[in-house]
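A single protein chain has been omitted; all remaining protein chains appear in their positions.
Letters A and B name the chains as they come in the text, with residue numbers starting at 1 for each one.
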Amino acid sequence: MKLPLSTIVTIVILAFGALAPFIFGGQPYILYVLTLALCYTIPAIGVNILYGYTGLVSLGHMGFAGVGAYTTALLMKDVGLPFVPSLFGGMFAAGFLGFLVGIPCLRLRSHYFIIVTLAVGMILFTLFNNLDGLTGGAEGLPGIPRPGNIEIGSFVLDFRSLTGFYVLTFIIAALIFGLQYILVRSDFGRSLSSLRQDESLAAARGVNVFGHKLAAFVLSTAIAGVGGAMKVLFLRAAAPLSFDMNESINLMMMLILGGAGYLVGPVIGAITFIALPEFLRVAAEMRLIFFGFVLLILARFAPRGICGAAEVAYRKLTNKEANVVRYT
Amino acid sequence: MSAILEVSDISKSYGGIQAVNGASFTLDHPGIYGLIGPNGAGKTTMFDIICGRQVPDAGKVLFHSSRVDGVEPYKLARQGLARTFQECRVLPEETCLDNVLFAAQSKRMTSEMLQVFTRNTKHRRDAEVEARRLLRLINLEQYADQPASDLSYGQRRLLEIVSCFMSKPRILLLDEPASGINPTLLNTLRDFLVELYEETKIVFLIVEHNMEFIMSLASTIIVMHQGRVLMQGAPEQVQADESVIDAYLG
Partner (left out) sequence: MATAILEQFINGAMMGSIYVLMALGMVLIYGVMHVLNFAHGVLFMVGGYLTHLFFFSWTGSYPLAILGSMVALAAIGIVLERLVFRALRDNLRMQIVSSLGLILIIQNGVVQIWGPHALQMRPTTVETLVKFGQLSFTLQHFVIMGVVAAAVAALYLFLTHTRLGTAMRATSQAPEAAVVVGIDPNRVYTLTFMIACALAGLGGALLGPLFIIFPQMGDAPMLKALSAIVIGGMGSVPGAIVGGLGIGIVESLSTLVIPTDYRDTITFGVLILMLLIRPWGIFGVRVRGED
């Protein structure tokens, strides 16, 4: 049975991710960077569902990640809930806020929706920065605990260790990736895709445009919430600057870099954006200038990102016809 | 027996222009109906209102006795109202086969989301067989696995129309299907529409500017002028009617 290229790539990436602790066991810095990259991969998957498949641009998504982050942090730190319920709490909080924001805002046309997401992100940032009693204000919340250890027989998974937390983040990222797969490779994904391609046509063929957009938006914000939670658990501290407009824009850029609309796009984008500069070891500004140029080149010549360019190259090499995702 | 489509006293204006002004007509039985009229007659607005894209200021539209004016297009689609677009819309990134299949997929979100687990059921295999048959009808079966954007305009028009039939509609509304089609293909288009009608025996309501095309295709013509329905009758009657001739020339 011949597997499509995308499946092969996915398996390779998953295998690499699963084996990373063994490959890089002696190099904690690499594992650290990979963990951080995974913490961005998760919200990037959320944005992929929203933008890559449904075609909606959100420039405020890290605000929702922040909602998930602070909620989970507070549940674990102040309320003392264990990890899993706290994570779900963060996810629901972010998703619910997405629901509240989505209902009035998703009816807007594309230009206006983009601006609204910017504004929502800014408002959330202001709230994170100023609700000192709840969020610790500009200083943030330090001292966020790691999840408790898991003991299976004599085997202990210690999440306070880098390796342990990497494994946890990888598992959660893989689950979210699996969720993306189920949603996207189904009729639901095809309906979302039809919204991106031609909304009027989709409506005329029976797609509840608003309902689907809302579902996609809520899913994407809930997933962003999970990503935000993992990030602050990893860094053991939550701060507003982690979730400001620059972060939101970086998130979109990661996805575009990797390839929006591809299952592995967010993974490749996040790893490239986060990990590559760390390994290149140049001054922070130079990396960002470099990325600015990468974006300009992408926008002009490769709007479908790394995955898109790879697909084009693959097709040319193997002389295949246009590779269209088959749903049946 | 109740009428299939009943349009009663529809009025619609925007910005001071009265586009439709108390128009009424009834489609009693299956057939191919043409909706014609000079520019500004209100037929496009009327079409949009029936399709749910615009809400009338007054009046009502009944489809099999239930009100459909002001109902959102996607709900009408689920009730069996299918339509094509003047500018010919297909999903450009999907294959021709998927374009046809899309019309049939359940659009209810939960069943959609779980579909990845129900991929190979008999229901879906039957759907694929039917979709290929429809593609064969328009001689596009060889393009089944190619993106719709690869097709020529005429081919896309046929694809658009045939996709509607996957969902077994009860009425098909066509918005200027002949526009942009070069004359040699018009006969093919006409024959195709006739063939589809014979197979399904539903109501086709076609808004058209191309007189020769619509007169040779429709069994009943409805003429609109200045927002009202001027007359409804067989093509020969309509072509001979003085008030219709005046409307076009005056």
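Throughout what follows, a residue touches a chain if its C-beta (ideal position, glycine included) is under 8 Å from a C-beta of that chain, and two chains touch if they have at least 3 such contacts.
Remember, it's a predicted structure, so these values are computed and weren't measured experimentally.
Colleague: For the chain that's not shown, point to the residue among A:Ile8, A:Val156, A:Ile289 or A:Ala313 touching it.
Modeller: Answering carefully, the residue with contact to the hidden chain is A:Ile289.
Colleague: Check the options A:Thr7, A:Asn130 or A:Asn149 and report the residue that touches the missing chain.
Modeller: A:Asn130
Colleague: Among A:Val9, A:Leu38 or A:Val116, which one touches the chain that has been omitted from the display?
Modeller: Going through A:Val9, A:Leu38 or A:Val116 one by one, A:Val116 is the residue touching the chain not shown.
Colleague: Which chain A residues would touch the chain omitted from the figure, given the whole complex?
Modeller: 57, 104-105, 108-112, 114-116, 118-120, 122-123, 126-127, 129-130, 199-200, 245, 249, 252-253, 256, 283, 285-286, 288-289, 291-296, 298-300, 303
In the analysis below, only the chains that are shown with their structure count from here on.
Colleague: Show me the residue ranges of chain B that touch chain A in the complex, using the header's touch definition.
Modeller: Against chain A, chain B makes touches at 51, 72-74, 77-78, 82-83, 85, 89-95, 97-98, 101-103, 105-107, 109, 111-116, 119, 124, 128, 145-147, 150, 163, 167.
Colleague: In the complex formed with chain B, which residues of chain A make contact?
Modeller: It is residues 181-183, 185-188, 190-191, 193-194, 197-198, 200-209, 211-212, 215, 321-322, 324, 326-328 of chain A that touch chain B.
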